[in-house]
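A protein chain is absent from this complex, but the other protein chains hold their places.
In order of appearance the chains are A and B, and numbering begins at 1 in each one.
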Amino acid sequence: MATNGSNRAVAAPQNDPNSFAASVKDAATAGFLVAVLGFFFIGIRTDIAPGGLDLKMRWGAWIVSILVVFVGRLLLNLFVLKTDSPITRKIAGAMPSGSRFAGTGKWLMRALFAFALVLPFFFTTFFPGKDRQFIDLAILIMTYIMLGWGLNIVVGLAGLLDLGYVAFYAVGAYSFALLAQYLDMGFWFALPLAGILAACWGIVLGFPVLRLRGDYLAIVTLAFGEIIRVVLLNWYEFTNGPDGISGIPKPTFFGLELKRGEGGFADFFGIAYDPIQRFIFLYYIIFILALITNFVTMRLRRLPIGRAWEALREDEIACRSLGINTRNTKLTAFSIGAMFGGFAGSFFATRQGFISPESFTFLESAIILAIVVLGGLGSQVGVVIASIVMIGGIEMLRNLGFLQQVFGSGFDPVQYRMLIFGLAMVLIMVWKPRGLISTREPSVVLKEKKRIGADMVAQGEGH
Amino acid sequence: MSAQNEPLLSVRGVETYYGNIVALRGVDMDVHRGEIVTMIGANGAGKSTLMMTICGDPRARNGQIVYDGIDITMMPTHDIVSLGIAQSPEGRRIFPRMTVMENLQMGAALVDPKYFDEDIAKVFKLFPRLKERISQRGGTLSGGEQQMLAIARALMSRPKLLLLDEPSLGLAPLIVKQIFDAIRELNEKEGLTVFLVEQNAFHALKLAHRGYVMVNGNVTMSGTGAELLKKEEVRAAYLEGGRH
Partner (left out) sequence: MDAATTMKNSDQSTPGWDRDPVLSVEHLTMRFGGLVAVGDLSFNVGRGDITALIGPNGAGKTTVFNCVTGFYKPTEGRIVMRHGPGRQQDDVETLTDSGQRWKTTGNGAVYLLERMPDHEISHKAKVARTFQNIRLFGGMTVLENLLVAQHNPLMVASGFSIGGILGLPSYKKAQKEAVDRAVYWLERTHLIDRADDPAADLPYGAQRRLEIARAMCTKPQLLCLDEPAAGLNPRESAELNELLKYIRDEHDVSVLLIEHDMGVVMEISDHVIVLDYGVKISDGPADFVKNDPKVIAAYLGVDDEAEIDMPEVREDIEKVAGDGPAKKKPTARSKAAPAAKKTAAKAKPSSKASTAKTSTARSTATKASSAKASSAASTAAKPKTAARTAAKPKPAPAASEVKIANAGDYPGSQPHGTKKPRAGGANNLTRVKGIGPASEKKLNALGVWHFDQIAAWKKAEVQWVGSYLAFPGRIEREEWVKQARVLAKGGETEFSKRVDKGEVASSVPGKRGAQPKKKTTGKGGKA
């Protein structure tokens, strides 16, 4: 038998790689690595001493860290990495599958909607002392939900990674602020204008990035976001630069201002004035705006343009072969997404009463994008859950006083807020790499609606 | 090391799932040293899934895959490949932005560099077309040329076991003949063991020493290539309408 082709030495493992001994050996290697790497970082501590630095050995901490890594690695090996039946597989089997989650998702959505509808009264009734704080938070979350839904059109449906979405938010906010400042326009009159202006900027951004793909698209959109902010910052005569614009008018309820005294909302309806009324009013404005966003997006998904967006995300070349004008399709995605960003921006301006370029940094874009990605690209419910988790979570972590009981009084939880939050994000993405709600719902059904698993759905450009 | 008379690759009761969908329902199969074994079957029968499962992606949920006496069922793909299994996957997964030469160099990444010149001469002799295109980027090759490149890249790793998924797909009849001749030659001259998944059942069964027929994730028939070619069921299902 001619075997001269296979005489190459192959590094074949000598024994079973899944044996206990192999696991221990592997864990020991990990422990050794920590011992070497951690010797200087953990084992040695420098203190300022009279006449120079004083070296202090921290053997205890060093040994504990080695042990932690050794035991951790060993457990991982035994139960996950080097075993014939990894525990993760059992967990995966026990996890509810996507379709089952989808069924509960529908009820979850209805429950959330019902709660959102009565939310202000829920808080005024049950948390009278903290109602203002909670409603304010609800407004903030609702703003991000709306922004998330807007960005979802661009990123989730059309699959175009946009890192500069905050630019449209800024355009909307500044449009309203400037229209109010120079032309004395009210909120309701300026709102559509702000949306249209933002949509125009969406097209302006869309044109240069039409031909770009992937990372390049992301970088150009990122640059666009920064350009808008820097222009707002430096065009002092017009935008007031870093000083921002203050005194932005509050929205009125059919011409009634929500103010104390004569001619106000409370006076007209003959009820006692309470500052909370203004918050409730603002909440319902953003609630309705967000609902409109959702309604339009859901409708668009079932229209040819929405299907063209999704088709574009799946395969642009196939789209072109079917006679779809991909340029126009991308531009509509950018402009409609931008329009909702613009609406949200003018709401932000009227809520704050004061805006400055500080509010529109890249971090905002990143948070909005994180909401969309965490929620699951293209998923409307996912955005809601992700907004609550992210925005609500950051706020909730401010109240971590109880941790002081655990770690002692020297522990300031607020300092660790972002760390804990970041860890939580990483864990969620490990657990659900395609976002919380990763299944896709078909836009048209012949007989039976079947949800489509995330592994089938393409992510589009730049992911 | 295992005895020579044991199969080089032995697949026992392998079940593979995509999500909750069963792709393989307990497949048993052996590939002995120096053999060409083919798996034929209709589209969606699970042939490619079996090939991918051997390489560890997706993983078998049940069953065992033993290669050269080593259980590779749960082994990471890169470790499996380093044992001397090379795959030319379905759909020509070449590196589109690398040149033909770079693609071949990637194939040879795990091999002692001293063999490189000899090996590359060998694959160029097999596919003179690739030599003409040596500095062209993989993505700009025509479909058939990409297929040639995928096979050539797999050969560059000096495999002991070569897994070929539909090598004839999209190739001109003359080239299909060339490739099948080349496989036979590699097998005869160098003792290369080949596991071949093919739609082109006529050619595959003529080439192979043994064949298996897969239907719906199950192996329903097996035998020598000539035996299977004669079987009425095989002829009816996979050979009617003439050969290519």
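Rule of thumb we're sticking to: a residue touches a chain if its C-beta (ideal position, glycine included) is under 8 Å from a C-beta of that chain, and two chains touch if they have at least 3 such contacts.
Bear in mind the structure is a predicted one, so any value in this text is a computation, not a measurement.
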item	value
Chain not shown: contacting residue from A:Leu303, A:Met396 or A:Met418	A:Leu303
Among A:Val36, A:Ile203 or A:Ala318, residue touching the chain not depicted	A:Ala318
Contact residue for the chain not shown (choose from B:Val14, B:Met75, B:Leu171 or B:Leu196)	B:Leu171
Interface residues of subunit B (partner: the chain not displayed)	42-44, 91-92, 128-129, 133, 136, 140-145, 147-148, 166, 169-177, 185, 188-189, 199, 201, 206, 237-244
Subunit A, residues in touch with the chain not shown (by the definition above)	296, 299-300, 302-305, 307-308, 310-311, 313-315, 317-326, 332, 440, 442-450, 452-453, 456-458
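In the analysis below, only the chains that are shown with their structure count from here on.
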item	value
Intercentroid distance (Cα basis), subunit B paired with subunit A, Å	44
